[in-house]
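Structure, as structure tokens:
The other protein chains are all here in position, but one chain of the complex has been omitted.
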Amino acid sequence: MKISKIATADPASRLDNNAKLINEKGLLWRLTDRASETRGKMFIYSSALLMIVAVIAITLFLMIQGLRAFVVDHLNFWTFITGTQWYPDRTVNPSYGAFPFIFGSMAVTFLAALIATPIAIGTAIFMAELAKKWGTKVMQPVIEILVGIPSVVYGLIGLSIIVPFMRQHFGGSGFNLLAGAIVVGIMILPTVASIAADSIRAVPDSLRQASYAIGATKWQTIWRVVIPAAGSSLVTAIVLGMSRAFGEALAVQMVIGNVTKLPGSIFDPSATLTTIITLSMGHSTMGSVLNDALWSLGFLLLLISYVFIVIIRFLSRRRNA
Amino acid sequence: MKKKNLLAIGLAFVLSLTLILSGCGNGNGSAGSSSSKSDSSSSEALSGKITIGGSTALQPLAAQAAKEFMEKNPNVQIEVQGGGSGTGLSEAQAGNFDIGMSDVFAESKTNIDAKALKDYQVAVVGMTAAVNPKAGVKNLSKKDLQAVFTGKVKNWKEVGGKNQKITLVNRPDGSGTRATFDQFALDNKTPAEGITQDSTNTVKKIIAETPGAVGYMALSYFTANDKSVVKLSLDGVEATEKTVATGEFPVWAYEHMYTKSKPSKLVKAFIDFMMSDAVQGKDVPAQGYLSVKDMKVQRDATGKQTDK
């Protein structure tokens, strides 16, 4: 590029120009600056490009690997996602019905949201409305530290506190759906709370003042004015938390019991998409039907997280409009 | 001024990053070439690198043997990875592992070409059902055991125990322990769904803490003074190392190490070491396995048992 430009320029005038620039003692500086501008821009643009490439590559490769079960091994897609019999090891008539895992993932996600939402929104209101000083001085660090605690640690604590508790009070082994939901619910608490607090803070003060001016109490203001105004961003916070709950693997696996059967109640052990993948991946040989089926579950996981992303985008678009 | 300082720090940081990155780049190239498996040209001193991977059950034994082997041959590097039996077999076939560890015969896995692999049976593991003491059973007929595990029987009193609900504890699909138990204890009947755990420790803990729970694990996890779980006899035969060795007790399996059909000299040397008395006589029993040498019976890939 540069060479061709120089070549096409009139040589005489270029020399003249160069001399002038050198006289101004700025040539070198300018040249390097321009080169660095191009280089910097190139680097920045390629970084942006890389992110696109990463997303496309992840989707594409997981899709190729995930569709093998249907294309190469001829599993029926419909019976795969609706079947309730997961017997890959059976010597006669092995069956791959992944519905119990899909159901388990959904159940854990919704239960976790159910557990986390009230506490998280309450905390958010506390931070953003009631005690702003306390909110930033105490609760903000509390939330940040909670976000930082690794998920395996949550799982470990679930294993050593929640599971024995369940066993004592509800019988059975103590490993069950509810234990998984509680562990994940606590895990997503801080995420939901901090986003919810941000969205409550974003509600303009004029609304609150108007509400107080007509004699509303603090709670009436919060309930009738602030929460509706923050509305869809609060929902976004919850959905984000749910998407995190949905993808959590190891913490859930440690407490849910991993039973490949539809649970009859929340006190039954269960399994999720993520737990069956982590549990069986190492035992299956690459290219076997079980392995392919696990990759299909991984692809399914990816698709469902796309659904979450679409929901979040939809919510935020509605907010901006 | 302060901004300038910060900038300088930032620049220095970026600079060091690039340096390190380029260093890594160099590392890549040379690491690739140096890790080539040397078939050791000199006849005496062994050198080179072996990668072993697969069965997590066999991993500790392999790691221990590797450690001793490396002490004897300081120029040899052995890396022992986990990953599961399935991974061990596929990677051994693909050539990524020099030795693939497996709890099951390669023949039992589809899309593994068992003929292209060489099987070394390095140890024998016996296993039996473990029952929570509150179930009140110590011995079951094979038929009753199958009824328990297939879910036909829901309460221990139906098979002569106390009035206690049965809770099953399974192993993941494809795991070697499960495959062995299903094949030799359940005669290939499909077990009913139960809590699924990978680790024997966890299984033992669940069985010990849950009234009426039943699962299965290797014999080494039952110790004489440990009353937390009951070791179940089968058809009146107590599961001991002796009954396994004589073939009276049926639930046992080989631990395998698979190599390509023509292992390198170094790999062969390590396998020989695995089979030597140093390992078979000391590490194998220390980890609760039976030495293949003590076995009075043998089995082929289909599970047929013959006298040795």
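Which chain is which? They are A and B, in the order written, and residues in each are numbered from 1.
Just so it is clear, contacts are C-beta pairs under 8 Å (C-beta built on N, C-alpha and C of every residue); 3 or more make two chains touch, one makes a residue touch a chain.
Keep this in mind: contacts and distances are computed from a predicted model.
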item: Protein name as given in UniProt for the chain not displayed, "Sulfate adenylyltransferase subunit 2", "acetate--CoA ligase", "Phosphate transport system permease protein PstA" or "Putative alpha-E superfamily protein"; value: "Phosphate transport system permease protein PstA"
item: Residue touching the undisplayed chain, where the options are A:Ile81, A:Met106 or A:Leu146; value: A:Leu146
item: Full-complex contact with the absent chain, from A:Leu189, A:Val203 or A:Leu290; value: A:Leu189
item: On chain A, residues whose C-beta touches the chain left out of the figure; value: 33-34, 36-37, 40-41, 43-45, 47-48, 50-52, 54-55, 57-58, 61-62, 65, 118-123, 125-127, 130-131, 138-139, 141-153, 155-157, 159-161, 186, 189-190, 193, 217-220, 222-223, 240, 243-244, 246-250, 253-254, 274, 277-278, 281, 286, 295, 298, 301-302, 305-306, 308-309, 312-313
item: Absent chain, residues of chain B that touch it; value: 2-3, 6-7, 10, 14, 17, 20-21, 23-24, 27-28, 30-32, 34-35, 49, 51, 53, 56-57, 59-60, 63-64, 66-67, 70, 77-83, 96, 197-202, 287
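Following the convention adopted for this analysis, only the chains that are shown with their structure count from here on.
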item: Rounded Å distance between chain A and chain B, as computed from the means of their C-alpha atoms; value: 35
item: Parts of chain A lying in touch with chain B, wherever the complex brings them together; value: 86-91, 164, 167, 172-175, 257-261, 269, 271, 279-291
item: Residues of chain B that touch chain A when the two form their complex; value: 56, 82-87, 89-90, 94, 109-112, 167, 169, 172-176, 178-179, 182, 188, 190, 193-198, 206, 209-210, 213
